[in-house]
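Note that this complex is displayed minus one protein chain, with the remaining chains in position.
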């Protein structure tokens, strides 16, 4: 269970007592109080084996007995329900290979029912890993953007997708899709946000003459490259780097930063509040 | 000697032959070709002991015999001439302490004839290290900015200052002073530029929810926080950090990044071209 | 209060209830369960203003009512009691300057009653900062080591020193002193421990051809360079570095790593168990 609410005395006690009184064995508890927002964030995990409340009723009981009292927002996940992840790609393979290599190695408790692209280029990767690869070509003038979005959303619904990973997908995501998957679309931007928003960040970085470049993974919101940041990392460069060598060094950053963010998301360790993320570990 | 010029065949040969033919012993040579700008950057150091050309004529000889031929910009420094560095401060002591600790420990071949401030607060540091401390109070409305600049520039001229270090000096530097010390005023900005330009970058970073903060040392140009970057570094933060804790973590970054930039400047290892720095090591 | 004990259900409840039942207002609570050792570590801070139990009796009450039940080891600190820190130095000034600059800037809630050295070299720093500087020369053959240790310990006792910082103090600390200040002597070792234990680690690093060097701050125990690690950091180097340039780059690491460790110690955020540290933030 992930929750957040205005910070008041007694919350932790109430929550833990509710669980232990009903014979739940707490196996993980982490909480954090944002003293500026005066808000408590909490992640608690317990064993359902001897739990007295039936699985289907847990959410209702918690809402009734705890959440209302504390104006709490909460979400319950069951560890035996694997999230279903869709990967969106364009032409670059480094991020999707990194995702699929982890998936195949069993690093993640996740299903990947489909890969979505606006190009045929990476179909062979879908075939290598035996994952259906769907192409929805987007016109250069974006005239068919609404149609494409509709078709993609039907596919995602049909495949029961719970979250989306944009693995260097070079298209703007439409507002309907963003609204349908709030804080469930993970993007990788190839700069140290908020520096170099938008197109060609490595060229921008070269022009500015920075000595370090970065990559940023964030949830997609309606405003471009402005959603809650999940993970960032950087690498040192020098005057010897060209825009091309930056692209090369950046690739390693991008895939690692994206995969770290996906890991946290799959493990349900991310809480989002007012465009900032709380990440438990 | 630091030089740069359009890249053509034969330059390195010509320069090294000029030195060795005149019995100079080359002790350091590093060069870098920017293939995008098609420009050669070079740093060469030689021993003057047996050098045939008198010290005072070297510059003229090089201009006549080499620089014109290659449209070369160059600068000659003598290692027995110590640069004279002025430190500008306001109220925060961490950067100036770091500078003076290195100076006192003999890490740098530099003289520090004066400390300049707009406040009395850090006069005790000048006294601790026996360095004259001058206060030029700036009015809140900046009405006396021109006067102050003039007085400061007179002091710098009188003290024969060769470069200026802004050690968290919280005032805008005037255009006259920038013009008088081109690429010789080193600032430390407390963010990973170009992110969070201007005031209160740590608060901006907190608002944006970044996972890494940085500091940037750069030469001061007429455009705010936009001069050639010399050095940057970063430190990882988390959702637990407040603007206040960022200020604390940032202090360590700022002083190290500034001192690294000053080191490179004192060692004459920085070349600047089109708002980017080439830094030899 | 810092505590650790075997992990059992109910501990957090019991501790927090004890405090709130007695009208203590909890302002900080962080806990961590080491699942391998099956041990709970906890840091809890509360406001004494309305607390029913008199300050002098708190320790006894907790021992009687909670600690015995849970086989708990605990320590209580009062935030209005400033720890008293002694600094030991030899000839290098970078670490002590960094410590004193923070002290002078008011970054730390600490008193520094004395500086101890085996050399006269840095007496001027004691004078700059108005802190008594004591020299206890150690013979090259260490023949007077026992005497020196005794004299130093008398000084520390007289000055009511609560912990010691070895700011590049180039002498082995005697067993009596280590026994008297268990996990209260902080050393900085100029390598990434456990690599390059012992003398001249930068020369060892050069010989081995590593691409990164580090610094390690740890509590001093009887075994050389083997105590619980508090903080480490690294910096990238290259084949161009000589042992001398490594010494230079290492200095920046050493002082920052040492000061970070001292910060955590002063804030009582470090728990030690079986040669490993738990560090709250």
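Read from first to last, the chains carry the letters A, B and C; within each, the first residue is number 1.
Basically, contacts are C-beta pairs under 8 Å (C-beta built on N, C-alpha and C of every residue); 3 or more make two chains touch, one makes a residue touch a chain.
These figures come from a predicted structure and were not determined experimentally.
From the options C:111, C:233 or C:267, the residue with contact to the chain not on display is C:233. Interface residues of chain A facing the missing partner chain: 92-94, 97-98, 101-102, 104-105, 107, 128-129, 238, 240, 248, 252, 256, 259-260, 281. Seen from chain C, the chain kept out of the figure touches residues 32, 34-36, 192-196, 208-212, 214, 228-234, 238-240, 242, 275-279.
One chain of the complex is left out; on chain B, the residues touching it are 9, 12-13, 16-17, 20, 26, 29, 31, 236.
Note that in this section only the chains that are shown with their structure count from here on.
Chain A and chain C, compared by their mean Cα positions, are separated by 39 Å. Each chain gets a centre from the mean of its Cα atoms; for chain B and chain C, those two points are 36 Å apart.
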